[in-house]
Structure formats: C-alpha cells, structure tokens
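Every protein chain except one is present and positioned as in the full complex.
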Amino acid sequence: MMRDALTEKEAIAMEKRVRDSFDKQGLMHHLGATITRVVPGIVHIQMPYRPELTQQHGFFHAGSTSAIADSAGGYAGFTLFPEDSSVLTVEFKINLVAPARGDYLEAIGKVVRSGRTLTICQLEVFGVVGAQKTLVAMGQQTLICVPDKPDAPK
Amino acid sequence: MMRDALTEKEAIAMEKRVRDSFDKQGLMHHLGATITRVVPGIVHIQMPYRPELTQQHGFFHAGSTSAIADSAGGYAGFTLFPEDSSVLTVEFKINLVAPARGDYLEAIGKVVRSGRTLTICQLEVFGVVGAQKTLVAMGQQTLICVPDKPDAPK
Amino acid sequence: MMRDALTEKEAIAMEKRVRDSFDKQGLMHHLGATITRVVPGIVHIQMPYRPELTQQHGFFHAGSTSAIADSAGGYAGFTLFPEDSSVLTVEFKINLVAPARGDYLEAIGKVVRSGRTLTICQLEVFGVVGAQKTLVAMGQQTLICVPDKPDAPK
Partner (left out) sequence: MMRDALTEKEAIAMEKRVRDSFDKQGLMHHLGATITRVVPGIVHIQMPYRPELTQQHGFFHAGSTSAIADSAGGYAGFTLFPEDSSVLTVEFKINLVAPARGDYLEAIGKVVRSGRTLTICQLEVFGVVGAQKTLVAMGQQTLICVPDKPDAPK
C-alpha cells in the first residue's frame, strides 16, 4: 500500500507539495478549513464551526462535511503520487452517521489501496467537543492519478 | 412515486416550506447557491462560479458540487414529505464525470422512490456556459423522513 | 457519450465480443442469467426466479440482483471499448428500493459517460410479473478499460 519510506528531504518536499496545492483550493479557505496532518497515505483537515457551514437545523451541512472529507482523501492519495502528477476525485460515497455538531470537524483521509492509476481511500469525519470525538460521517473514495500534470502549477 | 396532485394552496405551502428551510441553510448562502425550481419530487439549485468555490486547478471543488447536489436531492424528497416532518441525508454517492467548469453549476435532485421512511433520489449536476449544459456529476442519495419534527422551526 | 455509429459488420463483431465474454462468466450461467439486448452503450440481462437466488424471505438476494446489475453495466461499457481491450469494475453502488420479486429480474446497464480510461454507467433492475415491471434496484458504476488485453481470450 505504501511506497518505500521517504527520505527526510523527500518527506519535506511531499508535504510542501500537498500544502501548496491545498492553499490553491479556494473552497477550503472559504470554509475555514486547514490541513493539520500530512504523512504518507494520511491527511487530516480541521474546520471550526461557523453558521456559514450549516444546514437548516444548525448542524454542519452534509456538503461541508463532504467537502473536507473529499479533500482529506484526495491529499492522502496525493502524498503517494509521483511528483509532477495530479489528483482528481473519480467518485466518493459518504454516510452521515450522526448529527455533525462540534467545536470543529476533523476529517481523516487514509489510503487503503494505492495503484498506478487508481487509489482507494477511507474517509472519516469526527465532530469534536473538547476531548470528545464522535464519528459523524464515514465514506469511501476513488481517486485517479493524472501523470505529467503538476497539481499546483505556479 | 409521487403523492396525489397538490391543490394550488398545498403547492404554495409546500414551496414555502422548502424555501423557508433552504433559507436556513447557512452553507447555501455562503456558497452563493439559490433554489431555482421547486415542484413535487424535483428541485433545482444554481450556484454561480466564484474563486471561493474552487479546487486547486480552478474548477468547482467536488465539495461545492456535492453540496448543491445534496441539497437539491434533500429538498426534492422534502417536497413529498408530510408537513411537520424533517429531512436528513442518510448517505449519498457521487461520480465527478467531467471537470466542473461553467458560469454556474445547476444541480437537479429528483425523487426516484419515495417511501414512508426512506426516499431515494437521483442527483445530477451540470456546468452551464451560455446555452451549453455539460453533465459534470451524477449521484444517488438516500434520505430519511423524520416525522413530527418541523424542518425549519421558527 | 457514444462513439460514431457502427457499420453493420462492426455491430455484429461488437455483439459477438460481448456475448463471447458473457459466456465465459461462470457466475452468470450458475445464476441462470442470459443477455437479452446488446446495443452500443446499453445491455440487458434477464434472470428467472429460482429458490437458489433468494434471501431469507424468499425474494431475490441483493447479491443476485447486484450480480446481474454489475454484468449489465460492465458489458454496456464494453460495447464502447476498443477491440482487444478488457473491462473491469472499479466500484458500484446500489440501492435496493423494493422487494426483489417477480417471474424474473431484468437488469439494464446504460453508459452515461464514456472516457478513454473510465466509464460511468447507470444500473437499473426491474422485477417483472407478466406485463408489470417494478424498479427494485438502482445503482451507479465505475468501469475501467484495460487496453491491449482481450477480454475473452480463447
């Protein structure tokens, strides 16, 4: 599933590639989401509660929840892609398993199978209040690696 | 699939119920989305292009696309629910079938099967440039009707 | 979505390719399923009721329903693939929307988006009693085209 361990230099370059690309996602800024963990095959994203992110009952909207789940999975896959390639979401499926409430949501994307063309990720989103984390959504995502197309061209 | 035809008065009340609830979705405002069609079993939502809605290549982010698809399906189901009930998304699955570009996106939610507890919708999202519409995403969604819980309490 | 219209000769060759491959699917024989329609982008499969296909209440098992849905979609995609390529299912999602009963089930796979690498299909399964068809399942499927690998080697 994982490629060989990265050298420290490669790990720094990989994390920079992920963060540079994330910074270009206008939606993540607009939702107030930040990337909080980047390791090979795993990415975490946090998004504090704001009324701008809600559905009609005041919980996080499924669209907000899905947006950070999708980005977490996409960048989890991207950590394992060759340099100069790009990541696109083919599809994802998400179950909203509990009301999405909390001081913030934390999405975790984790690569389960990394192929040359397609990568499969598991997606989890937790609602966090203080030290308490509750699973609010879980999903599964298919990514495609687009070779020879840098993800975040300058 | 559809319940008996509504009287004009019922149709007006139903549309008001949908629009009142939609207006309470902070995320839809934040994304600049508006509801453009409400008939029994079908709802359309439009969202003009803005850099705040994008992924790293400048297209609409899958999270933006999914958000309006989810709301369109949810409200399509809601049009067929009894008064004083509420709608929640159980899960959805979405394929991003083409780069989501356009002057605006239009999401169409359509009820395929409406049961007492569960409702299944088909979701489509089009990228619109002038008179040209391109399918950019398609999905399938499961909703649950929560009885005796008005969707948009004052 | 569709490639250019086929010549009569190409259409015959395409249908033969599909049927030869289908005949190699041990599972379809074992379930008593037959392919009843093959046109570019659309394939139908029928499966008569037998107790060997049931779940615990005597309806068709979701696994039986899914199996013919998957094959119908897979071959619908395959009709549009280049010769000497092969088809694999990447993933599918299916909603079981009504009890799967009937004299037979009919699965319809339809290509919605056909790309060079990935193809997206819509899946429908109907329970048929006499002239009455009831939608029992609907789904969405992602296929991958594997080039230079004939699907049904002799």
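What to note about this one:
Going in written order, the chains are labelled A, B and C, and every chain counts its residues from 1.
Keep in mind that, in the parts below, contacts are C-beta pairs under 8 Å (C-beta built on N, C-alpha and C of every residue); 3 or more make two chains touch, one makes a residue touch a chain.
Everything numeric here is computed off the predicted structure, so don't read it as measured data.
Across C:46, C:66 or C:79, the residue that sits in touch with the chain not pictured is C:66.
Considering A:31, A:76, A:105 or A:120, the position touching the chain not shown turns out to be A:120 (whole complex). Here the missing chain is touched by one residue of C:25, C:85, C:117 or C:134, and it is C:25. For chain A, the residues in touch with the chain missing from this view are 93, 95, 97-98, 112-113, 120, 122, 135, 138-140, 142. Interface with the hidden chain, as seen from chain C, comprises residues 21-22, 24-31, 50-57, 61-64, 66-68, 70-71, 74, 86, 88-96, 151-152.
Residues touching the missing chain, restricted to chain B, are 90-91, 93, 117-118, 140, 142, 144 (touch as defined at the top).
In this section, only the chains that are shown with their structure count from here on.
Both copies, chain B and chain C, contribute mostly matching positions to the interface they share, with over half of the numbers common to the two.
Here the spacing of chain A and chain C, counted between their Cα centres, is 33 Å. For the pair chain A and chain B, the distance between C-alpha centroids works out to 24 Å.
Our note on geometry: chain B versus chain C, Cα centroid distance of 29 Å, whole angstroms.
Chain contacts: chain C has residues 93, 140, 142 touching two or more partner chains.
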